[in-house]
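First the structure, then my questions, so here it is.
Up next is subunit A:
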Amino acid sequence: MLSATDLSFTYGRRRSGREAGGPAVADATLHVAQGSRVGILGPNGSGKTTLLKLLAGVLRPDEGSVTLEGRDLRTFSRAGLARRMAMVPQDTHPAFEYTVLEIVLMGRYAHLGPFEMERPGDLRVARECLEATGTSALQHRPFHTLSGGEKQRVVIASALAQATDLLLLDEPSSSLDLRYQLEIADLLLRLSRGRSSTLVLSTHDLNFAATVCDALVLIRDGRLVAAGSPREVLTPAHIRTLYGVEADVQEHPRHGGLVVVPVRPDGEGGPGGDRPWAR
Partner candidate 1 sequence: MGALNHAEPMAVPVPPIRRRVAGALLGFGSLAVVSILAAPLAGSTPVDFVRAWDPSIPFHRNVDAQIFFIARLPRVLAAALVGSALAAAGVVFQALLRNPLATPFTLGVSAGAALGAMLAITAGVSFGIGPLGSVPLASFAGSLAAVGIVYALATARHRGFSTNVMLLAGVTLNSFFSAIILFLQYLADMTQTMRTVRWLMGDLDVASYGPLLAAAPLVAVALGAFAWLARALNLLALGPEQAEARGVDSLRAQRVAFISASLATGAAVSVGGPVGFIGIVVPHLVRLIVGADHRILLPAASLFGASFLIGCDLVSRTVMAPLELPVGIVTAMIGGPFFLWLLISRGGGSAR
Partner candidate 2 sequence: MKSVCRGPGLPLGACCFAWALLGLAAAITAAGAQPAPARRVVSLVPAVTEMLFAIGAGPQVVGVSSYDREPADVERLPRVGALLDPDLERIFTLAPDLVVVYGSQDELRQQLDRAGVPAFLYRHGGLAGIFDTIVRLGGRTGRTVEAAAVIRQVQADLDDVRRRVSARAPARVLLVFGRDPDSLRNVYASGGVGFLHDVLVLAGGTNVLADVGREGLQISAEQILARRPDVILELRAEGGPDGADALRAWRTLTAVPAVKSGRVHALVGSDLVVPGPRIARAAERIARVLHPEAW
């Protein structure tokens, strides 16, 4: 459904082609199948957010191309793209006080004409999205009064309101505590199964990726180093390459999913000090 070929991108690139720093993403090629849940996994600064933005068409690649349903992204109009692909950013800070419902309704922008106002159908879609994310009770509250987890769910609802088959999420669990991480993971799985949505998410949380995704792409210093199913990709060797950490990958006795447990940072020999979490 969504494909990237030889993507390269550098921040601060001037017209002259002079590069300000190294490339944020280099020679990235990947393919997202319809209905799949793809995770872009990498440490901080590895370029995963950049890659996600390139896939979303928010950033234009310096080299390479991104195609959606066989067409280059650049051939789509802004609204056309928004009807096919929705993106959930890591943080949302509206400059003014909007209610939850107003923010969710913003997702309907691409479905309305220049001077059109929301019709009952749009309101219905918005309410359904609120229900899907469990935020119906919050719809008239000002957005900035919500907790981090609630905000994230509302933004997801807003993206859902775009009624797209493809949903991209940038670090959906990063700013959330354990409970909300589980809720979001649960929500994403439900969306994938219930709506047949295709998900692409970027994260540095190995366990989150293991739980939610059925395909993983590992990225380090802007380059993709591995791709495949979680079982294929989440190996101690790869984790060592990516994070420089010695870790165990286990199958959880209760839910059967993969769990990654860090043992110690790579390079430190022998048991040095008490590490309760490693027991």
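The candidates were selected such that all candidates are chains of the complex that A comes from, given by their letters.
Keep this in mind: a contact is a pair of C-beta atoms (placed from the backbone, for glycine too) under 8 Å apart; a residue touches a chain by one contact, two chains touch by 3 or more; residues count from 1.
Here the structure is a predicted model, which is why all the values come from computation and not from measurement.
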item: Interface partner of subunit A in the complex, by touch - 1 or 2; value: 1
item: Residues on subunit A engaged by candidate 1 in the complex (per definition of touch); value: 13-15, 53, 56, 58, 60, 78-79, 81-83, 86-87, 89, 92-99, 101-103, 106-107, 109-110, 112, 114-115, 117-118, 120, 123-124, 127-128, 131-132, 136, 139-140, 142-144, 158, 162, 190, 193-195
